[in-house]
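Every protein chain except one is present and positioned as in the full complex.
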Amino acid sequence: MSSIITVSGLHKHFSVPKRRAGLWGTLKALARPEMTVVRAVDGISFTIQPGELVGYLGPNGAGKSTTLKMLTGLLVPSEGEVWVNGQVPWRERERYVASIGAVFGQRTTLWWDLPVVESLELLQHIYDIPAARFRDNLAQFRALLDMDSFLDTPVRSLSLGQRMRADLCAALLHDPVLLFLDEPTIGLDVVAKERIRQFIQHVNSEHGTTVLLTTHDLSDVEKLCNRVMIIDQGRLLFGGGLPHLMERFGGNRELVVDFAEEYPAVDVEGAAVVARDGLRVTYQFARQEITASALIGRLSARYRIQDLAVREPEIEATIRRIYEEKLLESP
Amino acid sequence: MAKHLRLYLRLIGVQLRGQLQYRTAFLMDALATAVLTMVGFGSLAMIFQRFENLGGWSLGEVAFLFGMVEFSFGTMDMLFSGFDPQHFGQQVRRGSLDQLLLRPLPITLQVLGSKFVLRRVGRIVQGALILLLGILASDVGWSVGKLLYLPIVLMSLVSFFGGLFVLGATLTFWTVESVEVTNIFTYGGSEMMSYPMHIYDEWIRRFFTFVIPAIFLNYYPALYFLDKPDPFDLPPSTSFLAPLVGFGTLVLALKVWDVGLRHYQSTGS
Partner (left out) sequence: MRLFWELSKLSFARQLNYRAATLAGLVTNLFFGLLRAAVLEALYGSREEVVGISLQAAITYTGVTQALIAFTMIFGWYEVMDSVYSGEVASDLLKPMNYFTFWLARDVGRAVATFLLRGLTIMAAYALIFPIIVPQGAEQWLALVVALILALLVSFAWRFLVNLAAFWTPNALGIGRFAFILSWFLSGFLMPLRFFPDWFQAICSLTPFPQVVNTVVEVYLGLLTGADLLRALGVQLLWAIGLILASQLVLRAGVRRLVILGG
């Protein structure tokens, strides 16, 4: 058994009391609540190998966070098995959480009124990190995350991006073999997102830390993950590489060409003109029929071209299509 | 164990430094807390000359009981702030409890270390002063036994009140609306325990004997210290049940707390 995470037949069902209107309804609901069962996670199985960086994708309420909570031991499943790093997360909680790192994007694990560095020192004691290793790790992370400017600032005065960097650092000081991230880039600007992605990549490739992250942001997945799992309504819809996903469901690509001079007709076989604006023409073509380079070859043989760009179909649109059209069945 | 104690002290230390950052606010809060206690007892003391006694107890004797309860409740309120149902309920809703569950430390220790309200010192000091006043004014016939038993009773009261807080916090795993009702048992209970229990209607007294065994922690020990006869004719050893009941309540509450935590981990809400 070489996988670091093995999940099989995982279910989590919640009983939610039905709300009733009015004072009388409230009283009745108190006395004899009627329950609705919500299947937040409804039979999920997957494995993750050591060193993988996997994206866990899905719309709001798809069951992403519930899965993550079960993997981190916060929740006990209704049914199914979870083995992470040879342990069952919700048994022997203290031993288990010492071996993982987790950041839940919206919340901080740091002490609100303390300067960042003091929070980190407190964590050193909580995780029993040897002094030398703590020093090394902190030195390394503060450089990578560019934390020097706010190391002495109380957490409450940090910007969201700074706080996320501090939290990432906090989650990794004890050298966990696994890192769970729930929406690590939510609410951040482009620069901050990029920095965090680079850091996650670094931790994954240099330290060999296995990373599982949930996200809304498809560029996270695009730039980071070698594998993606898509979940909707508690079920896995897809598991595999991103190129594979785009190949199967990506639809048409586009080529945008800026011609050097005006041509009366700019048709080319294998592609269709979908937009024309002065010298700029946009073609659409299917990846199964023609490659981008062949198409460019045909065009440049015929016209003088100033500039061009290939536009991949947006992952976002693709994934939305998968949710909406239920293109996939659970594996 | 020693490691846990050290960590607890560290966590508390962090709280203290945070609170002392805002010195003016801290002093004002501490003073307000102190004044609140003093005002309650002060009015009773001021009107006492018109009445001479309260259910047969002199002002000094009432002060003894009142001070004992105030001192213990204040101490508990400082140590167990993390379990304060109101505060804890908020933590659960905000997901802060999850953050604690992600750390490799016993959860009880972390909740205890998550909040430490130093300004309760005001109430503790006032309680101690009133207790002292009671001791001076009601001439307790001190014996070795009484000297040894007083700190034990105070610790038992702290544990007992702590147990009530833990139970209240546990209830918030099921319903946040429980908080206000819980307040009746904690704040209301301590207020009630500040006066001799025989002045209450029988049903109230029964409730605080059999359902919430408060009477063994304040009234019976006080009877022993003040050498007063027991109007309910229980055996004299009843006065020495305080540690059993006090620590027992806390232990039992922590067991229920474990059940609540398991419930939380199966519902996540």
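The first chain written gets the first letter, and so on, giving A and B; residue counts start at 1 in each chain.
To be clear about the criterion, contacts are C-beta pairs under 8 Å (C-beta built on N, C-alpha and C of every residue); 3 or more make two chains touch, one makes a residue touch a chain.
These numbers were taken from a predicted model, which means no experiment stands behind them.
Peer 1: If the hidden chain were put back, which residues of chain B would touch it?
Peer 2: Those residues of chain B that touch the unshown chain are 24-25, 28-29, 31-32, 35-36, 39-40, 42-44, 46-47, 49-51, 53-56, 177, 180-181, 183-184, 188, 191-192, 195-196, 199-201, 204.
The rule is simple: only the chains that are shown with their structure count from here on.
Peer 1: Measure off the straight-line distance from the CA centroid of chain A to the CA centroid of chain B, and report it in whole Å.
Peer 2: The mean C-alpha positions of chain A and chain B differ by 47 Å.
Peer 1: Give the list of chain A residues in touch with chain B in this complex.
Peer 2: 14, 66, 69, 72-76, 90, 93-95, 97-98, 102, 104, 106-109, 111-114, 118, 122, 125-128
Peer 1: Applying the document's contact rule, which stretches of chain B touch chain A when the two form their complex?
Peer 2: Residue positions touching the partner: 3, 6-7, 10-11, 14, 17-18, 21, 94-96, 98-99, 101-106, 262, 265-269.
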